[in-house]
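Before I ask anything, here is the structure I am working with.
With one protein chain withheld, the remaining protein chains of the complex are depicted in position.
As written, the chain order gives the labels A and B, with residue 1 at the start of each chain.
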Amino acid sequence: MIGKRKLSHRLYTYLILLFLYAPIFVLIVFSFNSTKSRTVWSGFTLDWYRQLLQDKEILRSLYNTLAVSFLSAAVATVVGTFTAVGFFSMKKRIRAPLLYVNNIPLINADIITGVGMCLLFVSLGSFLKFKLGFGTLLIAHITFNIPYVILSVLPKLYQLDENLVDAAKDLGCTWFRAFRKVIIPEILPGIINGAMIAFTMSIDDFVISYFTAGSRVMTLSMKIFSMTRKRVSPKINALSTLLFVAVLLMLIIVNLREIKQDDKNKKQIKKMKEIIK
Amino acid sequence: MTNRRRFLAVPYIVWMAVFVIAPIVLIAVYAFASRDGAFTLSNFSAMGTYLSVFSRSFLLAIISTVVCLILGYPLAVIFAHETSRMQKIMIMLIMLPMWMNFLLRTYAWMSILESNGLLNRALAFLHIPPLNIINTPAAVIIGMVYNFLPFMVLPIYSVVVKIDRSLVEAAQDLGGSPAAVFRRVTFPLSLPGVLSGITMVFVPAVSTFVISQLLGGGKEMLLGDLIEMQFLGTAYNPQLGSAISLVMMIVVMIFMYFMNKFGEGEDKAVLM
Partner (left out) sequence: MKKIIGILLALTLSLALASCAAKEANPQTTAQEVNVYNWGEYIDEIIFDDFEAETGITVNYTTFQSNEEMYAAMKLGGTDYDVIIPSDYMVERLIDEDMLEKLDFANIPNLSLIDDSVSISAYDPTGEFSVPYMWGTVGIIYNSAEITDEITSWSSLFNSDYAGQIIMFNNPRDAFGVAVKYLGYSLNTTDETQIRAAYDLLIEQKPLVQSYDMDTIYDKLEGGSALIGVYYAGDYISMKENNPDLKFVLPTEGSNVFTDVMCIPKGATNKANGEAFINFMTSTDIAVRNMEMTGYVSPNGAAAEIYGDGLDVEDYVIQFPSQDALSRCEPFLNLPQATLDLYSQLWSDLKK
């Protein structure tokens, strides 16, 4: 009975995974197709990859995407972590409305955030004589990234034992030293998690970038959008394949490290248990 | 001493005022302005004709959210019962497509659903008459479900996995049928995850313009299309666009308010 249930669970999982991966598989297969057809297979080629790597516009957009994602995630992580500590130290009465405002970019549809920022930058720009560009794009990304960092750091702060901080201070630590040596290590998993989410959100964003990047800077998403609105080239499939492989490799490396870490931890626990015995 | 720490939040509070509050205020200002900048309500009265766009957007978003919930909930529960190593792999498999570009994921469906695309070629091979899916609302729903399903699975999983097994076992020991145990124990406990999943699927679904443009053939607009069209598209009118944005924002907020009232504890809902 249990076996049957397990089987049906597996089957269901596989079906969903098929749904999720079949389209990607199709994209990958047709990146090697020797004609431009998206549906008829006519032979193997690596031509699209060659063309992709020679396409300056695409490479530049990739560079822009990586630059804005790294910078915005880094700034958001620093600001978000400090802010989370600040929020945590406030009275609930003050913190609650601030958290509510903090949640606005998360709850709001991207298009509203994008349109609003666009209006803001355009009106500020006409006063202060600046145009939309990398700077406005970066500000927009930082703004929608910070809330993710705050939300992943705050729970770790709630778990923090205040006594530890007090103890550190009693032992003569300055306020900042206590912060650095006690608080930061305790909330580090939350910070890392927040940074990762922020980075992912930046990489994947299209709508907000579309409204805030202006005419000179294109992110990869924007470039792909403009490519899908033209005569479509299998370069787009080649790009998908490369991105997929890159992400896959990254996840495998991270996971292997985690699994190794897990095994180490288990061994240590075992050892400790033996010692206790 | 802790009092001082709260000043750490000051820079971001200023930041929020400028980059979170001000844009919304600007949208509101534009919504009540005419082309010449005078106060007017005409943007809102003009909106009456777009009621069909509102209802279509909400309908498609609700359908997509429900489909995501029906497909995603069982998956989240199955995951939660796997061994921890298996869980990790499964979650990675669900997240992997998410890491690929959103537009590429949508684009993939174009070549599958096209009238002489892969799906219809496969059907023709099996002597089944072709399906006309591309450029219809069905294609848009498929695109939404495909893109947003992980946003439903992950929050539900992260709540279900923390449910105390002994509670479920206790209910079973007390003679609860599997259905009753699910209805009275498992599901209520997983509600925060469900609610945050619904939010994470519904909001992008109701406001998308990319999916409808790529898969919907530009025939029947969604709210996102209508807004985009007034700002950077073919019917330049940012005042009207702002008014539509404002109304959409308010309707979505009301919608979510009732959602959250329906099951309390939204704070606890976990993001990932």
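Following the convention adopted for this analysis, a contact is a pair of C-beta atoms (placed from the backbone, for glycine too) under 8 Å apart; a residue touches a chain by one contact, two chains touch by 3 or more.
Owing to the predicted nature of the structure, the values given are computational and were not obtained by experimental measurement.
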item	value
Candidates A:Val26, A:Leu138 or A:Ile208 - the one touching the absent chain	A:Leu138
Absent-chain contact - pick from B:Thr40, B:Gln87, B:Asn116 or B:Gln172	B:Asn116
Residues in chain B touching the chain absent from view	4, 7-8, 10-11, 46, 49-50, 52-53, 114-117, 132, 135, 217-221, 225-226, 229-238
Absent-chain interface as seen on chain A, which is shown	36-39, 57, 63-64, 67-68, 71, 74-75, 78-79, 82, 118, 121-122, 125-126, 131-136, 138, 174-176, 214-218, 226, 228-232
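Here is the rule we use: only the chains that are shown with their structure count from here on.
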item	value
Chain A contact footprint on chain B (complex, rising order)	1-13, 15-16, 18-24, 26-27, 30, 71, 74-75, 78-79, 81, 85, 88-90, 92-105, 107-112, 114, 116-118, 121, 146, 149, 199, 203-204, 206-207, 209-210, 214, 224, 227-228, 231-232, 238, 241-242, 245, 248-249, 252-253, 256, 271-272
Of chain A, residues touching chain B in the complex	9, 12-13, 16-17, 19-24, 26-27, 30, 38-39, 79-80, 82-83, 85-90, 98, 101-102, 104-105, 107-113, 115-120, 123, 139-140, 143, 146, 148, 151-152, 162, 169, 175, 179, 193, 197, 200, 203-204, 206-207, 210-211, 220-221, 224-225, 228, 236, 239-240, 243-244, 247-248, 251, 255, 258-259, 262
